[in-house]
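Before any comments, here is the structure.
With one protein chain removed, the remaining protein chains of the complex are shown where they sit.
Let's turn to chain A:
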Amino acid sequence: MSFTWAKPYEPKTGVGKWFDERLPVPRLVWNSLGGGYEVPKNINYFWNFGVLAGVALVIQIATGIVLAMHYAAHTDVAFASVEHIMRDVNWGWLLRYMHANGASFFFIVVYIHIARGLWYGSYKAPRELVWMLGLVIFLLMMATAFMGYVLPWGQMSFWGATVITNLFSAIPVVGDTIVTFLLGGFAVDNATLNRFFSLHFLLPFVIAGVTILKIWSLHIPGSNNPTGVEVKGPADTIPFHPYFTAKDTFGLGVFLIILAIFIFFMPNALGHPDNYIEANALSTPAHIVPEWYFWPFYAILRAFTVDFILPAKLWGVIAMFASILLMFFLPWLDRSPVKSMKYRPTMKLWTLVLLVDVLVLAWCGGAPAEEPYVRISQIASIYYFAHFLIILPIVSKSETPLPLPNSIAEAVLKGKESTGAPAGIKDTGTAAAPQPAE
């Protein structure tokens, strides 16, 4: 799973050789994140975020397993058991704050990772499956985070769960049956809490499994890079270890510093005060908002306020799911053979607008459903769908890209000025000269 010039694994001791012949795990490690995995040498700090997402997943699983030892998934005691963790369990407050803030940081990292993929065209051939598996992970993360937020059984847990599960009632004919099936009853209650706890425990391991598939599929073509030009020869790459283990360790340090500032000095900054009030089915909070990482999608959901053939609520639900599902088709919606926005002067501007647009959606999603937020979120939603479904397919066909460098090595040598051939002729993604060895 690497380029032909990658340094093969050579056991240096008798024991190593004996072991390698029977169970080649050291060889696997060497070939996937050791000296045997060749990586484009020009990748920038944005390429740190894949590793950081992996670390964030490990933090969530490790803290989550210990929290589950002390948590009790029953509506009578769930809220109190969280306070028990905060007050009586040794270092329980640390575990819980790590887990709660770790979830937010997992999303921050993943959002930057996705933006990186959009900017440098990492979703294009030959990495379509890497991108799609990433989206599967993202969807699993959203489901996991949503169910995890229900577990402390605070007011936002309860009402967030009520609002989100009720979305499915918009589905014609079978909607109400589906909601009852999801909740295990007619309202969010003990059955709901129990199944959410069970699934919240299960899904992270599914995420870990899909992550393995994703890394596997990534390591067939190898990493993309800021030029978007595929690796052509040994001059383009350097081994993962020690170069990227060193760089990723530094990036990890920066990530942990920012995470630690939140955990230790502002642990509730990303949460909602209402979730420190125990769930009460008889008292509805003034504004029900999901966690911040769902705000862009919540804004799209609420942007549909007019019945047109279908009821507005159903439009909102369809659009919210479509806003993520459409990204599965990105490799085919974008027809440009050029990957990196660096060489796509028109699409670059549209993509910048998209990034701002998503921030605007997030801002509206966290605000109450009042003017002017509703109208702003409608305009921002228009752009969101127009960008992916209309602008991208058309502009990617019509724009004239800048000339691409002939190779990564050349781009590194000459900086941004390059004298390569026009785009689309030399580099068409799959046609990268040296094929990876098996």
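Just so we're on the same page, contacts are C-beta pairs under 8 Å (C-beta built on N, C-alpha and C of every residue); 3 or more make two chains touch, one makes a residue touch a chain; residues count from 1.
In the analysis below, contacts and distances are computed from a predicted model.
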item: Choices "NitT/TauT family transport system ATP-binding protein", "GAF and ANTAR domain-containing protein", "Diguanylate cyclase" or "Cytochrome c1" - which one is the UniProt name of the chain not shown; value: "Cytochrome c1"
item: Touch with the omitted chain, as defined above, among A:Ser122, A:Thr144 or A:Ser381; value: A:Ser381
item: Touching residue (missing chain; options A:Pro11, A:Gly184 or A:Pro403); value: A:Pro11
item: Residue of A:His74, A:His241 or A:Lys348 touching the missing chain in the full complex; value: A:His241
item: Touch criterion as defined above, residue of A:Ala143, A:Ile324 or A:Val412 at the omitted chain; value: A:Val412
item: Chain not shown, touching residues in chain A; value: 9, 11-13, 15-17, 19-20, 25-27, 29-31, 33-36, 41, 80, 83, 86-87, 93-94, 97, 233-235, 238-239, 241-243, 246-247, 249-250, 252-254, 256-257, 260-261, 263-268, 273-274, 276-277, 286, 303-306, 308, 312, 315, 319, 322, 326, 329, 332-333, 335, 370-371, 375, 378-379, 381-382, 385-386, 388-390, 393-394, 407, 409-410, 412-413
